[in-house]
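Let's look at chain A:
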Amino acid sequence: QEIKDITLRQFGTGVSNLNDVGQKVKEDLGFTLEMTALDSDSVTQRAATQPDSFDIADIEYWICKKVWPTGNLQAMDVSKIKNYDKIVGIFKDGRLTPESTLAQGTAPHTVGFVEGEGSKTFATEQTNWMTLIPTIYNADTLGIRPDLIGRPIETWAELLNPEFKGKASLLDISSIGIMDMAMVCEAMGEVQYGDKGNMTREEIDKTFAIFTEAKKNGQFRAFWKTFDESVNLMASGEVVIQSMWSPAITAVKSRGIPCVYQPLKEGYRSWGGGIGLSANLSGMALDAAYEYINWYLSGWVGGYLMRQGYYSAVPETSKEFMTENEWGYWFEGKPATDIITSPTGDTLAQAGETRDGGSFYDRMGHVACWNAVMDENQYMVRKWNEFIAS
Partner candidate 1 sequence: MLKNRHIQGWLQASPLTLILIGFLILPIITIVVVSFWQATEFSIIPAFSLENYQFLFGSPVTYKVFFATFKYALITWAMTLAIGFTVAYYLAFHIRSQTMQIALFLLCTIPFWTSNIIRMISWIPFLGRNGIANSALQSWGIIDQPLEWLLYSDFSVILAFVHLYTLFMVVPIFNTMTRIDHSLIEAARDNGASGFQTLIHVIFPLTKPGIMIGTIFVLTLVMGDFITVRFMSGSQKANVGRLISNDIALLQYPSAAATAVILLITVLIVIGILLRFVDIRKEL
Partner candidate 2 sequence: MRTGKDLELVTLTKRYGVTTAVDSINYVFQNGTYVCLLGPSGCGKSTTLRMIAGHESVSDGSILLDGFDISHLPPAKRGTAMMFQSYALFPHLNVRDNVAFSLRMKGVDKAERNKAAGEMLELVHMTDFADRLPAQLSGGQQQRVALARALVTKPRVLLLDEPLSALDPFLRIKVRAELKRIQRELGITFLHVTHGQDEALALADEIVVMNNAVIEQAGPAREVWNTPKTEFVARFMGGHNVISLEGAKVALRADEVLLGEAGLPATVTSVEYQGAHVAMTSMTDHGEEVLALVPEEQFFLSPKNPGDAVRLAWDEGRLHRLQA
(Lines give C-alpha, C1' and ligand atoms only; values in the text may rest on other atoms or scores of the structure.)
Protein backbone atom coordinates (compact mmCIF):
# COMPACT_ATOMS: atom_id res chain seq x y z
CA GLN A 1 0.00 0.00 0.00
CA GLU A 2 1.24 3.42 -0.90
CA ILE A 3 0.60 6.67 0.85
CA LYS A 4 -1.29 8.05 -2.11
CA ASP A 5 -3.88 5.30 -1.70
CA ILE A 6 -4.65 6.40 1.82
CA THR A 7 -7.79 8.31 2.49
CA LEU A 8 -8.27 10.14 5.74
CA ARG A 9 -11.80 11.14 6.66
CA GLN A 10 -12.01 14.40 8.54
CA PHE A 11 -15.10 16.03 9.92
CA GLY A 12 -15.64 19.25 11.74
CA THR A 13 -17.44 22.56 11.61
CA GLY A 14 -17.63 24.51 8.38
CA VAL A 15 -15.13 26.99 9.85
CA SER A 16 -12.11 24.90 9.03
CA ASN A 17 -13.34 21.90 7.04
CA LEU A 18 -12.45 23.55 3.82
CA ASN A 19 -12.18 21.72 0.57
CA ASP A 20 -9.20 23.89 -0.38
CA VAL A 21 -7.30 22.26 2.46
CA GLY A 22 -8.13 18.82 1.13
CA GLN A 23 -6.86 19.79 -2.29
CA LYS A 24 -3.65 21.23 -0.94
CA VAL A 25 -3.07 18.05 1.07
CA LYS A 26 -3.40 16.03 -2.09
CA GLU A 27 -0.87 18.30 -3.79
CA ASP A 28 1.63 18.49 -0.99
CA LEU A 29 1.32 15.13 0.70
CA GLY A 30 -0.20 12.88 -1.96
CA PHE A 31 -2.95 11.26 0.06
CA THR A 32 -6.64 12.03 0.10
CA LEU A 33 -8.39 14.00 2.79
CA GLU A 34 -12.18 13.81 2.73
CA MET A 35 -14.01 16.65 4.41
CA THR A 36 -17.41 16.62 6.04
CA ALA A 37 -18.73 19.88 7.45
CA LEU A 38 -21.30 19.80 10.24
CA ASP A 39 -22.69 22.07 12.92
CA SER A 40 -21.17 21.98 16.43
CA ASP A 41 -23.81 19.69 17.89
CA SER A 42 -23.48 17.18 15.11
CA VAL A 43 -19.73 17.35 15.49
CA THR A 44 -19.98 16.51 19.19
CA GLN A 45 -22.41 13.78 18.47
CA ARG A 46 -20.33 12.18 15.81
CA ALA A 47 -17.15 12.35 17.82
CA ALA A 48 -18.89 10.78 20.78
CA THR A 49 -21.03 8.16 19.12
CA GLN A 50 -19.64 7.30 15.72
CA PRO A 51 -15.94 6.63 16.15
CA ASP A 52 -15.90 4.53 13.00
CA SER A 53 -17.10 7.34 10.82
CA PHE A 54 -13.91 9.42 10.94
CA ASP A 55 -10.15 9.34 11.11
CA ILE A 56 -9.56 12.91 12.07
CA ALA A 57 -11.81 15.01 14.23
CA ASP A 58 -11.64 18.74 13.84
CA ILE A 59 -13.27 19.87 17.05
CA GLU A 60 -13.26 22.60 19.63
CA TYR A 61 -11.62 22.26 23.00
CA TRP A 62 -14.87 22.29 24.95
CA ILE A 63 -16.05 19.43 22.72
CA CYS A 64 -12.85 17.64 23.55
CA LYS A 65 -13.69 17.90 27.20
CA LYS A 66 -16.94 16.09 26.57
CA VAL A 67 -15.68 13.54 24.11
CA TRP A 68 -12.29 12.54 25.36
CA PRO A 69 -13.62 10.23 28.09
CA THR A 70 -15.34 8.08 25.47
CA GLY A 71 -11.97 6.84 24.35
CA ASN A 72 -12.82 7.52 20.74
CA LEU A 73 -9.70 9.60 20.28
CA GLN A 74 -6.08 8.69 20.79
CA ALA A 75 -3.49 10.90 22.40
CA MET A 76 -0.72 12.30 20.20
CA ASP A 77 2.93 11.93 20.83
CA VAL A 78 4.29 15.46 21.23
CA SER A 79 7.71 14.35 20.15
CA LYS A 80 6.40 13.67 16.70
CA ILE A 81 5.08 17.21 16.34
CA LYS A 82 7.77 19.25 14.62
CA ASN A 83 6.54 22.73 15.39
CA TYR A 84 5.42 21.99 18.91
CA ASP A 85 7.76 24.56 20.33
CA LYS A 86 6.34 27.31 18.17
CA ILE A 87 2.77 26.76 19.33
CA VAL A 88 1.51 29.78 21.23
CA GLY A 89 1.47 29.58 24.99
CA ILE A 90 -2.31 29.69 25.28
CA PHE A 91 -2.42 26.05 24.25
CA LYS A 92 0.37 24.97 26.54
CA ASP A 93 0.10 26.74 29.86
CA GLY A 94 -2.81 29.06 29.17
CA ARG A 95 -0.75 32.22 29.09
CA LEU A 96 -0.33 34.27 25.92
CA THR A 97 2.62 36.00 27.44
CA PRO A 98 4.28 34.95 30.65
CA GLU A 99 2.56 37.82 32.46
CA SER A 100 -0.96 37.09 31.13
CA THR A 101 -3.67 36.06 33.58
CA LEU A 102 -5.62 32.85 33.08
CA ALA A 103 -9.08 33.27 31.64
CA GLN A 104 -12.15 31.45 32.99
CA GLY A 105 -13.92 28.54 31.27
CA THR A 106 -12.60 25.53 29.45
CA ALA A 107 -9.30 27.03 28.40
CA PRO A 108 -7.46 24.88 25.84
CA HIS A 109 -4.54 24.06 28.10
CA THR A 110 -6.86 22.51 30.69
CA VAL A 111 -7.94 19.80 28.27
CA GLY A 112 -4.94 19.79 25.98
CA PHE A 113 -2.87 17.08 27.65
CA VAL A 114 -3.29 13.69 29.22
CA GLU A 115 -1.03 11.79 31.54
CA GLY A 116 -0.29 8.86 29.30
CA GLU A 117 -1.10 7.31 26.00
CA GLY A 118 -4.32 5.57 27.09
CA SER A 119 -5.33 7.94 29.83
CA LYS A 120 -8.85 9.23 29.96
CA THR A 121 -8.31 12.05 32.38
CA PHE A 122 -6.72 15.37 31.56
CA ALA A 123 -3.33 16.37 32.87
CA THR A 124 -2.99 19.63 34.78
CA GLU A 125 0.19 20.58 32.98
CA GLN A 126 2.04 19.88 29.76
CA THR A 127 2.90 16.23 29.13
CA ASN A 128 4.17 14.30 26.16
CA TRP A 129 0.60 13.38 25.18
CA MET A 130 -1.65 15.89 23.55
CA THR A 131 -5.39 15.48 23.04
CA LEU A 132 -5.80 17.94 20.21
CA ILE A 133 -3.29 19.70 18.08
CA PRO A 134 -4.39 23.34 18.19
CA THR A 135 -5.17 24.69 14.77
CA ILE A 136 -7.40 27.72 14.94
CA TYR A 137 -8.82 30.06 17.51
CA ASN A 138 -10.18 33.49 18.01
CA ALA A 139 -11.67 35.93 20.44
CA ASP A 140 -15.35 36.69 19.94
CA THR A 141 -17.32 39.73 20.87
CA LEU A 142 -20.55 41.40 19.86
CA GLY A 143 -21.03 42.21 16.23
CA ILE A 144 -23.23 45.20 15.49
CA ARG A 145 -24.78 47.05 12.58
CA PRO A 146 -23.54 50.60 13.22
CA ASP A 147 -25.81 51.98 10.51
CA LEU A 148 -28.88 50.63 12.26
CA ILE A 149 -27.75 51.33 15.80
CA GLY A 150 -26.21 54.72 15.32
CA ARG A 151 -24.38 55.04 18.64
CA PRO A 152 -21.33 53.51 20.28
CA ILE A 153 -21.68 50.14 21.95
CA GLU A 154 -19.25 49.43 24.77
CA THR A 155 -20.56 46.67 26.93
CA TRP A 156 -21.94 43.15 26.68
CA ALA A 157 -24.98 44.41 28.62
CA GLU A 158 -26.27 46.07 25.44
CA LEU A 159 -27.38 42.67 24.15
CA LEU A 160 -30.39 42.82 26.45
CA ASN A 161 -31.02 46.53 26.01
CA PRO A 162 -34.77 46.89 25.24
CA GLU A 163 -33.76 49.35 22.57
CA PHE A 164 -32.87 46.31 20.45
CA LYS A 165 -36.02 44.42 21.17
CA GLY A 166 -36.71 41.91 18.38
CA LYS A 167 -33.34 42.68 16.84
CA ALA A 168 -30.95 40.78 19.05
CA SER A 169 -29.79 37.27 18.57
CA LEU A 170 -28.06 34.54 20.46
CA LEU A 171 -26.05 31.52 19.59
CA ASP A 172 -27.87 28.24 20.17
CA ILE A 173 -24.84 26.18 21.19
CA SER A 174 -25.07 25.75 24.92
CA SER A 175 -21.40 25.75 25.85
CA ILE A 176 -20.82 28.92 23.88
CA GLY A 177 -24.12 30.62 24.51
CA ILE A 178 -23.91 30.25 28.28
CA MET A 179 -20.66 32.14 28.30
CA ASP A 180 -22.16 34.98 26.26
CA MET A 181 -25.00 35.04 28.74
CA ALA A 182 -22.59 35.14 31.63
CA MET A 183 -20.70 38.05 30.06
CA VAL A 184 -24.00 39.89 29.67
CA CYS A 185 -25.32 39.17 33.17
CA GLU A 186 -22.03 40.09 34.74
CA ALA A 187 -21.84 43.31 32.73
CA MET A 188 -25.39 44.18 33.73
CA GLY A 189 -24.42 43.60 37.33
CA GLU A 190 -27.27 41.17 37.75
CA VAL A 191 -25.15 38.17 38.65
CA GLN A 192 -21.79 37.93 40.38
CA TYR A 193 -20.16 34.70 39.43
CA GLY A 194 -17.63 32.86 41.50
CA ASP A 195 -16.26 31.41 38.31
CA LYS A 196 -18.17 32.01 35.10
CA GLY A 197 -16.43 29.05 33.59
CA ASN A 198 -17.74 26.74 36.27
CA MET A 199 -21.05 28.03 37.52
CA THR A 200 -23.07 26.73 40.41
CA ARG A 201 -26.66 25.65 39.89
CA GLU A 202 -27.88 28.86 41.46
CA GLU A 203 -25.78 30.93 39.11
CA ILE A 204 -27.06 28.91 36.19
CA ASP A 205 -30.66 29.38 37.32
CA LYS A 206 -30.21 33.11 37.78
CA THR A 207 -28.61 33.51 34.39
CA PHE A 208 -31.38 31.64 32.61
CA ALA A 209 -34.06 33.52 34.53
CA ILE A 210 -32.76 36.77 33.15
CA PHE A 211 -32.55 35.51 29.61
CA THR A 212 -35.86 33.70 29.69
CA GLU A 213 -37.48 36.92 30.79
CA ALA A 214 -35.83 38.73 27.91
CA LYS A 215 -36.89 36.08 25.45
CA LYS A 216 -40.48 36.29 26.67
CA ASN A 217 -40.35 40.02 26.17
CA GLY A 218 -39.38 39.50 22.56
CA GLN A 219 -35.81 40.62 22.81
CA PHE A 220 -34.57 38.04 20.32
CA ARG A 221 -35.30 37.81 16.66
CA ALA A 222 -33.81 34.37 16.19
CA PHE A 223 -31.20 32.01 17.52
CA TRP A 224 -28.49 30.65 15.31
CA LYS A 225 -26.21 27.67 15.25
CA THR A 226 -23.71 28.22 12.52
CA PHE A 227 -21.43 30.84 11.16
CA ASP A 228 -23.49 31.44 8.06
CA GLU A 229 -26.79 31.77 9.82
CA SER A 230 -25.29 34.58 11.82
CA VAL A 231 -24.11 36.21 8.63
CA ASN A 232 -27.50 35.96 7.00
CA LEU A 233 -29.31 37.32 10.02
CA MET A 234 -26.99 40.28 10.22
CA ALA A 235 -26.80 40.98 6.50
CA SER A 236 -30.57 40.87 6.02
CA GLY A 237 -31.07 43.35 8.85
CA GLU A 238 -33.15 40.94 10.87
CA VAL A 239 -30.65 41.32 13.68
CA VAL A 240 -28.51 44.31 14.61
CA ILE A 241 -26.62 43.01 17.61
CA GLN A 242 -25.37 39.57 18.48
CA SER A 243 -22.18 37.84 19.51
CA MET A 244 -20.32 37.02 16.33
CA TRP A 245 -17.27 35.41 14.92
CA SER A 246 -14.74 37.69 13.35
CA PRO A 247 -14.84 36.22 9.84
CA ALA A 248 -18.62 36.37 9.92
CA ILE A 249 -18.35 40.08 10.30
CA THR A 250 -15.91 40.19 7.46
CA ALA A 251 -18.42 38.25 5.37
CA VAL A 252 -21.15 40.78 6.11
CA LYS A 253 -18.84 43.65 5.32
CA SER A 254 -17.74 42.09 2.05
CA ARG A 255 -21.29 42.55 0.80
CA GLY A 256 -21.01 46.24 1.36
CA ILE A 257 -23.06 46.16 4.53
CA PRO A 258 -21.56 48.03 7.46
CA CYS A 259 -20.82 45.74 10.35
CA VAL A 260 -18.46 46.16 13.29
CA TYR A 261 -16.66 43.63 15.43
CA GLN A 262 -17.10 45.61 18.61
CA PRO A 263 -14.41 45.40 21.31
CA LEU A 264 -16.09 45.68 24.71
CA LYS A 265 -14.81 46.80 28.02
CA GLU A 266 -15.46 43.41 29.71
CA GLY A 267 -13.22 41.64 27.21
CA TYR A 268 -13.62 38.79 24.79
CA ARG A 269 -15.11 35.30 24.91
CA SER A 270 -12.60 33.07 23.25
CA TRP A 271 -12.67 29.69 21.57
CA GLY A 272 -10.14 27.31 20.12
CA GLY A 273 -10.17 24.35 17.81
CA GLY A 274 -7.82 21.53 17.13
CA ILE A 275 -7.56 18.26 15.38
CA GLY A 276 -7.65 14.91 17.11
CA LEU A 277 -6.97 11.42 15.91
CA SER A 278 -9.49 8.61 15.93
CA ALA A 279 -8.61 5.78 18.30
CA ASN A 280 -8.95 3.46 15.33
CA LEU A 281 -6.08 5.01 13.41
CA SER A 282 -2.97 2.89 13.16
CA GLY A 283 -0.13 1.93 10.89
CA MET A 284 0.35 3.81 7.70
CA ALA A 285 -2.82 5.81 8.14
CA LEU A 286 -1.58 6.97 11.52
CA ASP A 287 1.71 7.95 9.98
CA ALA A 288 -0.15 9.87 7.32
CA ALA A 289 -2.16 11.57 10.03
CA TYR A 290 1.00 12.74 11.79
CA GLU A 291 2.32 13.92 8.47
CA TYR A 292 -0.88 15.87 8.00
CA ILE A 293 -0.62 17.41 11.45
CA ASN A 294 2.92 18.53 10.86
CA TRP A 295 1.91 19.93 7.51
CA TYR A 296 -1.01 21.69 9.16
CA LEU A 297 1.29 23.49 11.53
CA SER A 298 3.83 24.25 8.86
CA GLY A 299 2.14 27.45 7.79
CA TRP A 300 0.04 27.09 4.66
CA VAL A 301 -3.21 26.38 6.49
CA GLY A 302 -2.34 28.90 9.16
CA GLY A 303 -1.93 31.57 6.53
CA TYR A 304 -5.13 30.54 4.88
CA LEU A 305 -7.05 30.74 8.13
CA MET A 306 -5.41 33.98 9.22
CA ARG A 307 -6.40 35.59 5.97
CA GLN A 308 -10.00 34.80 6.90
CA GLY A 309 -9.63 36.50 10.25
CA TYR A 310 -8.86 33.56 12.52
CA TYR A 311 -5.57 32.99 14.26
CA SER A 312 -3.09 30.23 13.67
CA ALA A 313 -1.70 28.23 16.57
CA VAL A 314 1.74 28.73 15.07
CA PRO A 315 1.68 32.29 13.80
CA GLU A 316 5.39 32.28 12.99
CA THR A 317 5.10 29.64 10.30
CA SER A 318 2.01 31.30 8.84
CA LYS A 319 3.81 34.52 8.36
CA GLU A 320 5.76 32.98 5.49
CA PHE A 321 2.53 32.37 3.66
CA MET A 322 1.22 35.90 4.03
CA THR A 323 2.25 39.18 2.45
CA GLU A 324 3.58 41.86 4.66
CA ASN A 325 0.38 43.85 4.14
CA GLU A 326 -1.68 40.86 5.20
CA TRP A 327 0.44 40.09 8.22
CA GLY A 328 0.28 43.72 9.25
CA TYR A 329 -3.42 43.96 8.82
CA TRP A 330 -4.52 40.66 10.30
CA PHE A 331 -1.90 40.01 12.98
CA GLU A 332 -0.42 43.31 13.94
CA GLY A 333 -3.57 45.38 13.69
CA LYS A 334 -1.96 47.88 11.33
CA PRO A 335 -3.79 49.82 8.63
CA ALA A 336 -3.81 47.95 5.34
CA THR A 337 -1.39 49.25 2.80
CA ASP A 338 -3.22 47.70 -0.09
CA ILE A 339 -6.54 45.93 -0.56
CA ILE A 340 -7.01 42.87 1.58
CA THR A 341 -8.55 39.84 -0.07
CA SER A 342 -9.81 36.56 1.27
CA PRO A 343 -8.14 33.29 0.24
CA THR A 344 -10.86 32.86 -2.37
CA GLY A 345 -10.23 36.31 -3.80
CA ASP A 346 -13.07 38.38 -2.33
CA THR A 347 -12.13 41.87 -1.29
CA LEU A 348 -12.39 42.22 2.48
CA ALA A 349 -10.83 45.59 3.19
CA GLN A 350 -9.47 48.60 1.37
CA ALA A 351 -6.12 50.21 1.89
CA GLY A 352 -6.08 52.29 5.03
CA GLU A 353 -8.61 50.28 6.95
CA THR A 354 -7.68 48.60 10.20
CA ARG A 355 -9.01 45.49 11.74
CA ASP A 356 -11.63 45.92 14.53
CA GLY A 357 -10.11 45.13 17.87
CA GLY A 358 -6.55 45.71 16.87
CA SER A 359 -3.59 43.42 17.01
CA PHE A 360 -3.29 39.79 18.00
CA TYR A 361 -2.05 40.78 21.43
CA ASP A 362 -4.78 43.38 21.92
CA ARG A 363 -7.38 40.79 21.22
CA MET A 364 -6.07 37.58 22.63
CA GLY A 365 -4.72 39.52 25.54
CA HIS A 366 -8.19 40.57 26.65
CA VAL A 367 -9.89 37.22 26.81
CA ALA A 368 -12.31 37.15 29.73
CA CYS A 369 -13.40 33.58 29.31
CA TRP A 370 -13.40 30.53 27.09
CA ASN A 371 -16.32 28.48 25.86
CA ALA A 372 -16.93 26.08 28.67
CA VAL A 373 -18.07 22.69 29.78
CA MET A 374 -18.71 22.98 33.48
CA ASP A 375 -19.07 20.52 36.30
CA GLU A 376 -22.78 21.22 36.24
CA ASN A 377 -22.83 20.93 32.48
CA GLN A 378 -25.61 18.38 32.36
CA TYR A 379 -27.80 20.55 34.50
CA MET A 380 -26.89 23.54 32.41
CA VAL A 381 -27.70 21.70 29.18
CA ARG A 382 -31.14 20.81 30.39
CA LYS A 383 -31.78 24.35 31.44
CA TRP A 384 -30.48 25.48 28.08
CA ASN A 385 -32.88 23.16 26.38
CA GLU A 386 -35.69 24.54 28.46
CA PHE A 387 -34.66 28.05 27.67
CA ILE A 388 -34.75 27.36 23.94
CA ALA A 389 -38.12 25.65 24.26
CA SER A 390 -39.66 28.18 26.61
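Keep this in mind: contacts are C-beta pairs under 8 Å (C-beta built on N, C-alpha and C of every residue); 3 or more make two chains touch, one makes a residue touch a chain; residues count from 1.
The candidates came about this way: all candidates are chains of the complex that A comes from, given by their letters.
Because the structure is predicted, anything quoted here is derived from the model rather than measured.
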Worksheet item: Pick from 1 or 2: which one touches chain A in this complex?
Response: 1
Worksheet item: What residues on chain A touch candidate 1, complex-wise?
Response: 41-42, 44-45, 48-49, 66-67, 69-70, 166, 172, 174, 215, 220-225, 233, 236-238, 373, 377-378, 381-382, 384-386, 388-390
